[in-house]
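As you look at this complex, bear in mind that one protein chain is not there, while each of the others sits in place.
Going in written order, the chains are labelled A and B, and every chain counts its residues from 1.
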Amino acid sequence: MLRILCFVVATVVSSMTFADVSAVYGFDDRSEEQRYQNLIAELRCPKCQNQNIADSNSPISKDMRNAVYQMMLEGASDQEIVDSLVGRFGEFVKYKPDLDSRTFMLWATPAIAVLGGLIVVAGIVVRSRRTGTAAPTLSAEEQARIDKMLAEKNRNGSA
Amino acid sequence: MKRFLLFLPLLAAIIVGVVLFAGIGKDPTKLDSALIGKPVPAFSLRDLKQPETTLDEAVFRGEITLLNVWGTWCPSCRDEHDDLMWLAREKKVSIIGLNYKDNRDDALVWLDRLGDPYSKVIYDPKGTLGFDLGVYGAPETFVIDASGVVRYRHVGVVNGDVWERVLLPVINDARENG
Partner (left out) sequence: MYPELGQLALILALLLAVLLSVVPLVGSLTGRDNLQAFARPLTTGMFVFVGLAFTVLTHAFLTDDFSVAYVANNSNSMLPWYYKFSAVWGGHEGSLLLWILMLTGWTMAVAIFSRRLPSVMISQVLSVLGMVSVGFMLFIVITSNPFDRLLPNVPADGADLNPLLQDFGLIVHPPMLYMGYVGFAVAFAFAIAALINGRLDAAWARWSRPWTTVAWAFLSIGIALGSWWAYYELGWGGWWFWDPVENASLLPWLSGTALMHSLAVTEKRGVFKSWTVLLAIVTFSLSLLGTFLVRSGVLTSVHAFASDPERGTFLLALLAITILASLMLYAFRAPVVHVRSRYGSLSREIFLLLNNVLLVSATLLVAVGTLYPLVLDFFELGKISIGEPFFNLTFSPLAVATGLLLGVGTFSRWKKTDGGWLARKLLWPLAVSLLISTAVMVAYGGFKPWAFLGVFTAVWVTTATFWDLWDKSSSKKGRVHGLKRQSRSYYGMVLGHLGLAITMAGATVVSNYGIERDVRMVPGDVATVGDYQFRFVDIGERRGQNFTAQYGSFDVMLDGKQVAELHPEKRQYAVGMSVMTEADIDAGLFRDIFVAVGERISDNAWAIRLQYKPLIRWLWLGALFMAAGGFLAISDRRYRIRERDTERSAVSSPGQANTQRPAGAVS
């Protein structure tokens, strides 16, 4: 009996996965960890040559990552965290531009371009129906010339 | 009508060209402060030279001051130090220092050796006030008016030219428009 018990205990213990390491910035929840990763990927290092604070080794990026972490622990939302950093460093540190009167043209560009293009194409199709001919027709003389040329070509090809 | 449409790409190219031309020579790493028009954020930090004294944002009220962010680890700060001494002595500018992410003893030795242009120095070893001010690299110099509101932030060294061209106009403007 004892042997069976030992066996069961041993099996159970050995099938437990190793206790996992903590993230450099540790969270209880994997989804919180993911949220942290997403946030720091969207914030820009104010000093570097175009890097987000996730990939940058500069001291200011470290400070910013720390700030993001602390604010997440305090329960701040994504918007609150970003706003807090923008309030200090300016909107330069946000990789996703706001949608406001200044950036309207930016966000609207793809829609305008595609819609504009579709309208042009529709116009071409409609106009072609009105003015276009289904297929060019040849006069009898042109047809005869073509027949001769094709015959000539076939003769040369087989020679 | 069709011929007119063919001129549109040319027009677009000219516009892009003008924008690109305007961009040449500008430094994309010099950012405007997000705090312009806002008061200096609240803080409570020790005075560098008198460790028992605590300083807070009230230290900026009463007169127009420059807030200079510096550290002994920063080589450019060494470069601008003599200009700061000149500003303090000759131009009688009130400069408050922010000793950013530094060691107290090193900072005191530095001021002792090179001279002290600062009326007061805030000791910020962890960089918390610097962070709240949006400092991203020393040296940086802020112009703060008599009510403690941030008027301007200059990134990089302060020298005679920067004083004349950049800082003085802001200070004069702050004097006139309170």
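We take it that a contact is a pair of C-beta atoms (placed from the backbone, for glycine too) under 8 Å apart; a residue touches a chain by one contact, two chains touch by 3 or more.
Small disclaimer: the values here were computed from a predicted structure and weren't measured.
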| item | value |
| --- | --- |
| Chain not shown: contacting residue from A:Asp55, A:Asp83 or A:Glu142 | A:Asp55 |
| Residues belonging to subunit B that touch the chain removed from view | 2-3, 6-7, 9-10, 13-14, 16-26, 28-29, 31-32 |
| Missing-chain contacts mapped onto subunit A | 17-18, 20-26, 33, 37, 41-42, 44, 49-52, 54-55, 57, 90-97, 102-103, 105-107, 109-110, 113-114, 117-118, 120-121, 124-125, 127-129, 131-136, 148-149, 152, 156 |
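By our rule, only the chains that are shown with their structure count from here on.
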| item | value |
| --- | --- |
| Rounded Å distance, subunit A centre to subunit B centre (Cα mean) | 37 |
| Subunit B residues within the subunit A interface of the complex | 29, 31-35, 101, 127, 131-134, 136-137 |
| Contacting residues of subunit A [partner subunit B, same complex] | 46-47, 59-60, 63, 67, 86-92 |
